[in-house]
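All protein chains of the complex are present and in place, except for one that has been dropped.
Our next item is subunit A:
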Amino acid sequence: MRRSGRPSLRRRQDMDTPDSGGMTPLGRKTAETGINFTSTTRFSRGLTFIRTHTLFGQSPTRRIIPQTSLLQENADPQKIAFLLRKQWTLYSVTPMYKFSYGNLKEYSRLLSAFVAAEKQKGLAVEVGNDLGIKVTLSTLLGLKGTDQDQVAILVQIASRSQLPFENAEDKVVWSGWFCCICGDDLLESVPEDFTCLSLFLANGAESYTAIVGSWFQKTFDCYFSRLTISPLNLAWMAAMWTGCKVDSHMAATELVFSVPCIPQSLDISYAIHPEDAKALWDTVQKTPGEVTQEEVNLFMDCLYSHFHRHFKIHLSATRLVKVSTSIASAHCDGNIKFLHSKHLIGVLTLLTELAISQIQ
């Protein structure tokens, strides 16, 4: 009965070639999502000094459990709360050339004008109308894994309130933020003119993402590409996040699988009670301070074999497309939702690593 779990194991590992590997400039992934960033350069500068920390862009076989997963003291709780419980689309960004933290005001002004101009291009009818759009760049303090990390940047597009009141608030219609958490482990010393903010997260209309992205690409000679998450990395997330301690609002560890190659599509959601999932992970996880690929594999295989025992279906032959836990939820398309501020840094550390390995 149990035998049958075995042969498919091999298959799974074959399927798990990470999709974070080779990225071409103006990569295919961007085109697929329908966003076309216009870039003036064929090859971005600054790619050369990124350390190829793993062979052929493969995922590491072990990852450290972050010890300092708390936000730094100067974090603005309101801004951090704003990042939680929203769906963010992930991008990786090559290092930015001549980006200066002192110029955020100037960038805000330029980007406002750029967004307004781009918007008007598409709306011939509304030419002359004040589009009432305001772009603001600001720092996201406290969002650092190490002191060497660059300060994270928040970009927001707000449409000006039509109300006549002085203090009527602008409505945020789009947000995006750059960060690079514990990136110094992965990046060689970066030349002075470059700023590494390798992970970009966007929430709002894709058309705005495209406009903002192309402005950054033009202005700082960098390159954006969609960051998708491989089934292997999703399994890492399932295991690592299940293992995190959460004091309240424990949510099930839910794995969503999609069955390929059959005439009718089939999705399987496998939600494990948080206490039971944690108990399983705790018996699997033995290496102190770090998580190994073997442990992640064993965790998933245990879940697969329990499932097989009931349904006779080999989950290992299907595709893991989504993981959600109390900490965060992640979709293979490259969408993420942060659910817990305490573990925000930990999740961002892993995402930064994936972003950097994509731009190698």
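Going forward, contacts are C-beta pairs under 8 Å (C-beta built on N, C-alpha and C of every residue); 3 or more make two chains touch, one makes a residue touch a chain; residues count from 1.
Definition applied: contacts and distances are computed from a predicted model.
One chain of the assembly is not displayed; among "Centromere protein N", "G-patch domain-containing protein", "DNA-directed RNA polymerase RpoA/D/Rpb3-type domain-containing protein" or "N-alpha-acetyltransferase 35, NatC auxiliary subunit", its UniProt protein name is "Centromere protein N". For the options A:194, A:223, A:241 or A:307, the residue in contact with the chain missing from this view is A:307.
Here the missing chain is touched by one residue of A:89, A:136, A:203 or A:318, and it is A:318. In the full complex, subunit A makes contact with the omitted chain through residues 2, 4, 252, 259, 261-273, 276, 279-280, 283-284, 298, 301-302, 305-314, 317-318.
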